[in-house]
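Note that one protein chain is taken out, while the other chains of the complex remain in position.
Naming follows writing order (A, B and C), and every chain is counted from residue 1.
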Amino acid sequence: MADSKSFLRVRYVETDQMGIVHHSVYFHWMEVGRADYLRERGLSYAKMEEMGIRMPVVEAKAEFISPAKYDDEIVVRTSLAEKNRISFAFDYEIARKADGILLAKGTTRHVATDGFNRPRRVPTDVFKIIGGSVA
Amino acid sequence: MADSKSFLRVRYVETDQMGIVHHSVYFHWMEVGRADYLRERGLSYAKMEEMGIRMPVVEAKAEFISPAKYDDEIVVRTSLAEKNRISFAFDYEIARKADGILLAKGTTRHVATDGFNRPRRVPTDVFKIIGGSVA
Amino acid sequence: MADSKSFLRVRYVETDQMGIVHHSVYFHWMEVGRADYLRERGLSYAKMEEMGIRMPVVEAKAEFISPAKYDDEIVVRTSLAEKNRISFAFDYEIARKADGILLAKGTTRHVATDGFNRPRRVPTDVFKIIGGSVA
Partner (left out) sequence: MADSKSFLRVRYVETDQMGIVHHSVYFHWMEVGRADYLRERGLSYAKMEEMGIRMPVVEAKAEFISPAKYDDEIVVRTSLAEKNRISFAFDYEIARKADGILLAKGTTRHVATDGFNRPRRVPTDVFKIIGGSVA
């Protein structure tokens, strides 16, 4: 299945006094990206939580290439980078819609946990939806 | 008992491209203020949640008088404004420590709820700690 | 001209450990609402800043009626509440799209300033766009 694309517009509160989007905000956008990735596959993250599955971030990184500015329309392209039954990772490319300039690239790695922050296996059906192949 | 005073320093992420602290951030600081108010009275808000009490905000307002800037040291003075067995309010004065200039004033009103967002009475001992007199 | 409507979806980062959207976030949404209000009238807030006009918030208040939850689709209805040549105010109604339930109401009051946080008059053309009638 193709990558997922999310669209959003930079909010004023997301800027800082350098006049650019604060670097921590890109991690919010990646979160929007992976929620959309799952939703497009029929799996809302809200529903996953009701099923007792959490996907906390265990690693996050980003490279900031060109600054996003207030009011910019942003495209987040999310793809599955790795997956196995206990952890998986997403890659993100964040670009400005108007000119297609790549603003940032990032990766987040996740483990599945239950409602008490204990590791658990990803259920088979969820695993398939995320993009894993089950032999 | 005297009002509570909280001290904090403006973080870079709290600024916006106007070069001042974003107005929404003052509500974060008021939250710090009322947590300190309770902690000074021996009641951590974390403990209240374990007891099954939440204090969601039902009203919040602020008047922004002079802008806080990055790296400013801030004093939040918190006082109890009103209280009864189902709701209570705090008043806040937010000033810059260096010159004492008043930056903002605010009020938050709260109700007590249980862990499922249902209204509940404030238990007598908590009510006393918050500052209510029990006849 | 009719009120402006903005649509957004609750982000995970916008929730807190009560399992609801943090009250400070509604002020971010109101900011989205008034930017959309201006944009629909042909005036981007980014462009206003380039013209040397800032619209800092001098008062903000909200009443929180029912909590927004993660993944909810939200509608922000923004209307002009008051305006004169040095200050103006917007009213907001924030509802959940799925069932139309009103979640919060709010108001922000603004003054016009220049790039150095000094008060200035709103230029006539901007004033007209915002919704003021010029005799």
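To be clear about the criterion, a contact is a pair of C-beta atoms (placed from the backbone, for glycine too) under 8 Å apart; a residue touches a chain by one contact, two chains touch by 3 or more.
A quick note: this is a predicted structure, and the numbers were derived from the prediction, not measured.
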Check: Which parts of chain A are in contact with the chain that was left out?
Finding: 17-18, 20, 23-25, 27-28, 31, 49, 54, 56-64, 67, 117
Notebook entry, point to check: On chain B, what residues meet the omitted chain?
Noted result: 9, 11-13, 28, 31-32, 35, 44-46, 49, 69-71
Next item on the list: Pick out the residues on chain C that sit against the missing chain.
Entry: 12-13, 15-20, 22, 24, 70
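Keep in mind that, in the parts below, only the chains that are shown with their structure count from here on.
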Next item on the list: Have a look and report which chain pair racks up the highest count of C-beta pairs in contact.
Entry: B-C
Notebook entry, point to check: Whose C-alpha centre lies nearest the centre of all protein C-alpha atoms?
Noted result: C
Check: Considering chain A as a copy of chain B, what rotation angle in degrees (nearest 5) results from a C-alpha superposition of the former onto the latter?
Finding: 180
Next item on the list: Calculate how many whole Å lie between the centre of chain A and the centre of chain B, each centre taken as the average of the chain's C-alpha atoms.
Entry: 33
Next item on the list: Averaging only over C-alpha atoms, locate the centres of chain A and chain C and give their separation in whole Å.
Entry: 27
Next item on the list: Going through chain C residue by residue, note those that touch at least 2 other chains and give them in order.
Entry: 28, 31, 49
